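Only one protein chain is missing from this complex, and each of the others stays in its spot.
Our next item is chain A:
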Amino acid sequence: MHTFRVKAFGITKDILGGKEMVIEAPGVTVADLRSALNEKYPKLTGLRSLFIAVNNSYAAETAEIREGDEIALIPPVSGG
């Protein structure tokens, strides 16, 4: 298992129950992290969209996450 520290914003902060959570995932890709998150927090799957950012950029599902990367959950944005 791989351990990731994940920042949460907007509604994901409410769903995870905090601004930052530690998540265990079976692999190192964004998709692996996403499935671990969905399993632990099923409410995430009810969102209109959920992007995962790595080091301040939107990350592809196939992207690999390295130790020390900054990971953040990006629910549907609504600025402006």
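In this section, contacts are C-beta pairs under 8 Å (C-beta built on N, C-alpha and C of every residue); 3 or more make two chains touch, one makes a residue touch a chain; residues count from 1.
Just so it is clear, contacts and distances are computed from a predicted model.
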Chain not present in the shown complex, as UniProt names it (candidates "Nodulation protein E", "ABC-2 type transport system permease protein", "Aliphatic sulfonates import ATP-binding protein SsuB 1" or "Molybdopterin synthase catalytic subunit"): "Molybdopterin synthase catalytic subunit"
Interface with the unshown chain - residue positions in chain A: 7, 9-11, 14, 46-48, 53, 56-57, 72, 74-80
